[in-house]
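The complex appears here minus one protein chain, its other protein chains still in place.
On to chain A.
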Amino acid sequence: MQLGKGIGLTVIPTSQFKTVRVAVDFIAPVTVSELSKRILMAQLLETSSQDYPTQTALATALSNMYGASFGVNVFRYGRINGLRFSGNVVDGALLGDPDVLATMFNFMKKVIFRPLVKDDAFESQTFTLQQRNLIAYLKSLDDDKQYHADQQLQNMVFSDLPELATSLYGDAATIATLDGQGLLADYQNLLATNQVQVTVVGDVTEAQIKALMGDWPLPDRTPLKESPIVTRLRQPLIEKTEQQAVAQAKLNLAYQLPIGYRTEQFYAALVFNGLFGGTPISLLFKNVREKNSLAYFASSQFDAFTGMLSVRTGIESHNRQAVEAIIAAQLTAIQNGQFSDELFDQVVASLINGRESRMDSAQALLNQAVLDELVGSHVSTAEWVQQVSAVSKQTVSAVAQQVTQQATYFLEGADDNETAPLS
């Protein structure tokens, strides 16, 4: 339902869970600066507000709501990014405290609409501390070599679309230029103009939530029209190798697969990815890890919003060529229909298991509801299962034939020559 122009509310009533989960999303088209600003806003709003000026005050309010959780984070689907306030509170019926949900909504209202402000700016001490913490955190992220490799690949693939390349944790250089006054103005603008999507999963009704939000200051706004789906021309193949003192090398590959979310070939693309490297029974897993002992992991991911298919592996540096050859051979095998009926059936069964399992996660139900709103369509689990079951081996091969390689990133271990073979 609509609470106002550009303000949507979706309630998923269920008694399956011990908690009620709430998300309040402010959604707009993504840009590099928009994304970085949202990330710093998230950091500030998660730790302070006018009514809860310190972390301790905020944490105490949550603890008193029986350890309710509250967080602010940023998401991105293709061309769209959102600032999300989420709360999760134990169902009052289990606590003998029916008011706890109302307390949570009141808390969220205060945190969202009354940030810690002084002289028309985010309070300067808190702002400086959180800006510094965030930049330090961003630098530490690189300690995780998988993250480093993933981000390098992302930068290569989206060199022409930096808003898609930027890490979801933000861009340190952009964040360093922000100030408390400008960011507050941006935040107030976001509150007044962004598409709002409120989603609730739990033992509640739409009327109940509407009443709890009755006094939220949310004026009408222009609904978001942009589609999250990115369409691109075919890109030239690029390659990059970097050396670092790591024991395990990372080989990451990117491909283009121009099939959009819920388009005609979408379900076949899901089966293709499951067969290629998206499930633990996939060809990549079997052939790179199990048969050849070349890697501890090898997997693929498909993003139907950007059309990017990627492969990640952790290997020994001297095995690079062998691993690349095996990956290419698996893609060719799928293109030529060279995979068994049993494996194909296993992949379909595994995807169905994954999809049906998501009905047991309040978070997954919530995310799906938001996505449905963004793309303006809904597919029930039963319909989804039917669509995936209807995919044939031939359509999967046809999908595989549309895959073109776009980028190779290799993080090479500096001293790998001294490593003895393992087996």
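Going forward, a contact is a pair of C-beta atoms (placed from the backbone, for glycine too) under 8 Å apart; a residue touches a chain by one contact, two chains touch by 3 or more; residues count from 1.
Basically, contacts and distances are computed from a predicted model.
Asks: What name does the UniProt record list for the absent chain among "Iron complex transport system ATP-binding protein", "PaaI family thioesterase", "Zn-dependent peptidase" or "Peptide ABC transporter permease"?
Replies: "Zn-dependent peptidase"
Asks: Which residue among A:Thr10, A:Gln330, A:Ser350 or A:Gln368 touches the omitted chain?
Replies: A:Ser350
Asks: Which is it among A:Met1, A:Ala102 or A:Ala136 that touches the chain not included here?
Replies: Residue touching the absent chain, from the options given: A:Ala136.
Asks: Which one, A:Asp99, A:Asp144, A:Asp220 or A:Glu242, makes contact with the chain that was left out?
Replies: A:Asp144
Asks: One chain is left out of this view; which of A:Gln2, A:Gln55 or A:Ser124 touches it in the full complex?
Replies: The single option touching the absent chain is A:Gln55.
Asks: So which of A:Gln16, A:Ser124, A:Ser377 or A:Gln394 would be touching the chain we can't see?
Replies: A:Gln16
Asks: Please output the residues of chain A touching the missing chain, sorted low to high.
Replies: 14-19, 54-56, 59-60, 62-69, 88-90, 94-95, 129, 132-133, 136-137, 139-140, 142-145, 244-248, 280-281, 289-290, 293-296, 314-316, 342, 345-346, 349-350, 352-354, 356-357, 359-360, 362, 422-423
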